[in-house]
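Every protein chain but one is kept in place in this view of the complex.
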Amino acid sequence: MSVDVVLQVVVGGVLLGGLYALVAFGLSLIYGVVRILNFAHGTILAVVGVMASVMFASWQLSPVLIALILVPGVFVIGALFYRGLLRPLERRSPLEATIGTVLVTVGALLILSDVTAVLAGPMQRNILLRAPVIEVGDIIISITQLAILAAIVVLTLAIHVILKTTWFGLAVRAVTQEPVAAELCGARSLGIKTLTFGVGSATVAMAAVLYVLTFPVDPYMGFGLTVKAFTIIVVGGIGNLPGALIVGVLLGVAEGLVGLFWGPEWSPAISVVLLLLILVAFPAGFRWRRA
Amino acid sequence: MLSPSHLPLSATLRHDRSGLLMRASHVLVVVFVVAALVFAALGAALGDTFFLRLATEALILGGFALSVDILLGYTGLLSLGHALYFGFGAYVSALMLKQTPSFWLAMGVVLVAAAAFGFLTGLIANRVRGVYFALVTFGLAQVFAKVVYNTRALGASDGMIGIPIVPIELGVVTVMSNAPVAFFLFTLGFVTMLYAVSAYLLDTSFGRVLGALRANENRVPFLGYSTHRARLAIYVFASVVAALSGALYPMLRGFVSPELMFFAASGNAVITVVIGGVGTLVGALYGSVILTVLKSVIGTMTEHHLIVVGLIFMAVVIFLPKGLMGFVRPRVARLLDGGGR
Amino acid sequence: MTLRIDNLHVHYGLSHVIQGITLEAKPGEVVGIFGRNGVGKTTLMKTVAGWVQPSDGAIALDGQPFVGLTPDQICRHGVGFVPEDRRIFPGLTVEENLKLGLMQRNQRSRAGDRDAVARIYERFPRLAERRLQTGTTLSGGEQQMLAMARVMIGEPRLVLIDEPTEGLAPMIVAEIFAIIREMKANGIIVVLVEQNIAGALAVSDRFYAIERGHVVLTGDAGVQQAHDDLMRAISV
Partner (left out) sequence: MTGTTTKRGQQWRAARVAVALAAVAWLASTPADAKLGSCTDPVVFGTTISETGLFSTLTGNWRKMTEIFADEINKAGGIKLSSCGDKGVPVKFVVYDDQSVPATAVQLYERMASVDQVDFFVGPDWSSIGGPVPPVAERHGIPIVMGNVATPSLYQRGYKWVWGTPAPAVPRWSERYFDMLAHVDPKPKTIMFLTHDNPVMKAITAVWSKKAAAQGIKVVGEEMFSADLKDFTALIAKVRAAKPDIVYISSFDNPSVPLVQQLRQFKVRAMDVHHAMLTGALKKQVGKDLEGMTGELTWFPSVKGPYADLYERVMDRTGITMFDSIWTLARLNSYLVMIQAIEKAGAVDREKVQKALYKGTFKSPAGDIVFDEHGFPDTGAFTIQMQNDKVEVVWPPDVATAKPIWPSPTWQ
């Protein structure tokens, strides 16, 4: 196997992994602040991806414009989903609340996937931009890929800056680390949770638009992505975005290399296996412990 | 805190209350069985096969849901991959029956194999709690389903077909697995037996430890039980109940396919329990009948059944959090209580 | 400006933890709450702060009823709570911890925030030295200082302090009592739960002794006879 082949796979893996990391950011924010594992998280990517490609196919809108239309919409829907359906469950006993949130988010997953499949068809779609490619030796990188990579970097930095410098970011970090203390300080927990659900969903929506620019989406692919994103935040640490970025990229590269050396049919399985191994090895290692 | 003298009193009160509820469950099972017998009589009189076989499937899935309720209702563990054990039972049974069509041998092997399999996988799953438990069980089921899906010897994605008709010797009578009425009655008896064993086990002191386990995880070690071992034991038991129910599936339908292990199957069992009522045991049986009827009607009426299923999912969780039995059972208990005095 | 607790009852499941407590505190007053472990002192504090919902009774600050409000709402009505385990944000810096305390204020400006942080640093030079360290790297005494500073920066009207001196060196204990005196001087109502009875009585104006969810004794902290009664009431 030549070095070029391996490098080509690594480049593809970095790109895919960066997108995984973006998906994981949203899940990490939501899980950290609201403590609900949103099983429908990855499905948002699938659904928004399908919508974006339909919009592109029917009206030839530019992907930037599509993002500007879809992302705020998803923000609002995410926030309403939390307020309308999940928030009322928090009043129940912890066990009932856990079961309730799992079932409601799984129910949302089923409905979202199926409604999308009915309206847009169950097939795969993407936005194909015919961009020139750069050839470095035997390695091929398209301009689209470079643009996506740049967008991932910019978005990651933007989220990082928001978390580090704004009041919202401070509150998010505080609630993630010490929900009790944050409320003691007067942080408006309902507002922060609602906002976080919106922001987390909007982050996936952005990832979705970038994703369909090179990889296809279909309405039923979401759950696999949720598992990947969850693997990433479990390994990288909840609320730790740089960690998520590194782990996401490593996961993307690992999937590529497993495909290269072992067989592509096993690529989608490694995140599940990795997740199982981590949870078995460190059953409580990733739960935030008070110092 | 309370004075020590208060504790035993409240504990007895609570036990009486749960005992009453359990008795209400038993009454509801009797009602269920009677209704099923009436249904069987009707079916036999009208010479029906389809509805009887559909009802038999509902019973089998009810047994599967029962095992999910044992976990969810009695230890608070939400499994999203319990179809793994249902499918395991179905596959082991199918493999055995293709070798020798002996019912008791197949069931025996399923019992032993499922206990061993449940123990090994339980060691993994029981390392984590809460939402992580849901995720690990989901992951385990996915990995195994993928392996089955890719294994030629197990029929891969096509599954295994051609499971022979099995004679079930019951001493005086022999039930053929393709006889609609007889096999329905046999399955009814079998699932009722699964219910009775589960109810008995959960009513022993061991069962009450589990109840305490759910109520307060940190306090149980002081009672002198190992929470980990108790949890593992119930996990193995639930796996065996699921596998024994699954073992009947190939006898009814004559085939097994990897879909039996997929998330949809696990998810269905969870909805069944939630619709029926978590922690009631009998709710699993009622829930299964309701869901089977619903899906059968929806399935022939609309092409978009998943949307409907998803909506039912959410609606039940939001509006009927205690399920059907959570609503009915306390009323029956009150009647029983009134009748006792 | 008074805190009024009227016939408060709290249940944890089946146990009746607080069984009708009535209590009052005025601005500039330090009220000590004493009792053995597990008699409901911490529960009382948590109930005032909104962490536990009472099953009966009323709590009001300045005529504003608290029952039914969420902890963050109560907090923004001017109630600061320094819990026993301090609840420092482990991954945030000292300065970020302090800034979170500012969320308690209802009227805020950039300049006001900056001034408030600067004033706290003046008062707590140790925290200024460690402003960019994360919460976990602080010593126990420093964490307690930070917890109290985080409450003070929000300019509360009522401060609930639960076991502030537990496990700390005598020098720091003295410092903590000094801070409580400053709060009192600023006209803040302080409700203090403390095992160090002698030290606590020295800063308190009045005290309540609690036994099995009831107030069994109340008295003036400045009177020696009351001290003796208190010791009798809460020891066996």
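Letters A, B and C name the chains as they come in the text, with residue numbers starting at 1 for each one.
What we mean here is this: a residue touches a chain if its C-beta (ideal position, glycine included) is under 8 Å from a C-beta of that chain, and two chains touch if they have at least 3 such contacts.
The model shown is predicted, which means the values in this text are computed figures rather than measured ones.
Participant: Considering the complete complex, which visible chains touch the unshown chain?
Facilitator: Every shown chain touched by the left-out chain: A, B.
Participant: Would you mind spotting which of B:Pro101, B:Gly130 or B:Gly254 touches the chain that isn't drawn?
Facilitator: Touches the omitted chain: B:Gly254.
Participant: Would you mind spotting which of A:Val54, A:Val115, A:Leu257 or A:Val280 touches the chain that isn't drawn?
Facilitator: Checking each option in A:Val54, A:Val115, A:Leu257 or A:Val280, the one touching the absent chain turns out to be A:Leu257.
Participant: Please output the residues of chain A touching the missing chain, sorted low to high.
Facilitator: Per the touch rule, chain A residues meeting the hidden chain are 1-2, 4-6, 8-9, 11-13, 16, 117, 121-126, 128, 133, 138, 140, 142, 215-216, 218, 221, 224, 252, 255-257, 259-260, 263-268.
Participant: Of the residues in chain B, which ones touch the absent chain?
Facilitator: 27, 30-32, 34-36, 38-39, 42, 48-51, 53-54, 57, 150, 155-159, 161-162, 178, 253-255, 257, 259-260, 293, 296-297, 299-300, 303-306, 332, 335-336, 338-340
Just so we're on the same page, only the chains that are shown with their structure count from here on.
Participant: Comparing the two chain pairs, does A-C have more C-beta contacts than A-B, or is it the other way round?
Facilitator: A-B
Participant: What is the chain whose Cα centroid lies farthest from the Cα centroid of chain B?
Facilitator: So the chain farthest away from chain B turns out to be C.
Participant: Please tell me the distance, in whole Å, between the geometric centres of chain A and chain B computed from their C-alpha atoms.
Facilitator: Those two chain centres are 34 Å apart.
Participant: Distance-wise, how many Å sit between the C-alpha centres of chain A and chain C, to the nearest whole number?
Facilitator: Centre separation, chain A to chain C: 41 Å.
Participant: So in the complex, the part of chain C that touches chain A is made up of which residues?
Facilitator: 49, 51, 70-72, 75-76, 81, 83, 85, 87-92, 96, 99-101, 103-104, 135-136, 150, 154
Participant: Provide the residue numbers of chain A that touch chain B in the complex, in ascending order.
Facilitator: 37, 85, 88-89, 92, 95-96, 98-100, 102-104, 106-111, 113-115, 118, 223, 227, 230, 265, 269, 272-273, 275-276, 279-280, 283-284
Participant: Which residues of chain B touch chain A in the complex?
Facilitator: So the residues of chain B in touch with chain A come to 72, 76, 78, 80, 124, 127-132, 134-136, 138-140, 142-143, 146, 150, 214, 263, 267, 270-271, 274, 278, 304, 306-307, 309-311, 313-314, 316-318, 321.
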